[in-house]
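Every protein chain except one is present and positioned as in the full complex.
And now, chain A:
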Amino acid sequence: NSHNSSGGSTLLGYIGIDTIIEQMRKKTMKTGFDFNIMVVGHSGLGKSTLVNTLFKSHVSRKSAGWARDEKIPKTVEIKAVSHVIEEGGVKMKLTVVDTPGFGDQINNDNCWEPISKYINEQYEKFLKEEVNITRKKRIPDTRVHCCIYFISPTGHFLRQLDTEFMKRLSHSVNIIPVIAKADTMTLEERQEFKQRVRKELEVSGIEFYPQKEFDEDMEDKSDNDKIREAMPFAVVGSDKEYQVNGKRVLGRKTAWGIVEVENPNHCEFAQLRDFLIRSHLQDLKEVTHNIHYETYRAKRLNENGGLRDEPALPLTLYRLLF
């Protein structure tokens, strides 16, 4: 009678299996982990400010020494800046990939190509390391785990460039659309805009993160459904602090009031931060590794019978494939 019908055994005493969680936590704290976030949107939408606000430190490209009023580049550039931030004993190597020049030119045809290329290059790097005969103990993970796409708060519709970009990249990276500079719109305007944007995303078949097809169980589905209903989050970013009702808050001071960034009545930044960092950070990495990366890998290994540069695939890989 130590077996129950579902196949699991009831324990007769305390073994200590549940300490594995503690062991994993200790390991993670020692090794730390990587997180790569990419921000895309045309200039002036507050991308760098938002990243600084999210991670409560000056981690964006703009803070790393570039001049504030540099010229808009003629083609889309990819600039990655890495920082190591620590909290509660856990170390995170955060890489912020900025894309200046996106959507800023008069002719923006194919301005998503450098971004697509960069994302695929990171997958390629990882694939090469994985396929090596002698592998590193910990493959450095430069793959983009999350791409935040900034939607301009026009209040009317999504722009053609927005749908084009998201359509093309939603299958190779996790895209999280946000409505930038939400303090431009009143609350009613925001709701209307959100509805319209969500409808357009649905009609165009754009699957943003969290994607419906990757919900693992009912619990996940209900959690994610709630989040999907509220997306795209209308956010405001700021790295300046002001005094409001005796508290120091991050905000923007205008002549008619102070916009509090972390106040859920003012904007949805807190929701975005909780979603991105406090609940779904690990899931973002997993979806990138298990789904987007695997899709890329399968495609690569199927075309032309495998990686050309590698002289001989290791035996295990052969066995895996055939």
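As a convention for this text, a residue touches a chain if its C-beta (ideal position, glycine included) is under 8 Å from a C-beta of that chain, and two chains touch if they have at least 3 such contacts; residues count from 1.
We take it that contacts and distances are computed from a predicted model.
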{"item": "Options \"ER membrane protein complex subunit 10\", \"cinnamyl-alcohol dehydrogenase\", \"Septin\" or \"Phospholipid-transporting ATPase\": UniProt name of the undisplayed chain", "value": "\"Septin\""}
{"item": "Which residue of A:31, A:132 or A:186 touches the chain not shown here", "value": "A:186"}
{"item": "Residue, one of A:19, A:134 or A:254, that touches the chain absent here", "value": "A:254"}
{"item": "Among A:124, A:164, A:207 or A:283, residue touching the chain not depicted", "value": "A:164"}
{"item": "Touching residue (missing chain; options A:44, A:140 or A:205)", "value": "A:44"}
{"item": "Residues from chain A at the interface with the omitted partner, ascending", "value": "43-45, 69, 72, 104-109, 152-157, 159-161, 164, 181, 183-184, 186-187, 252-260, 263, 265-266"}
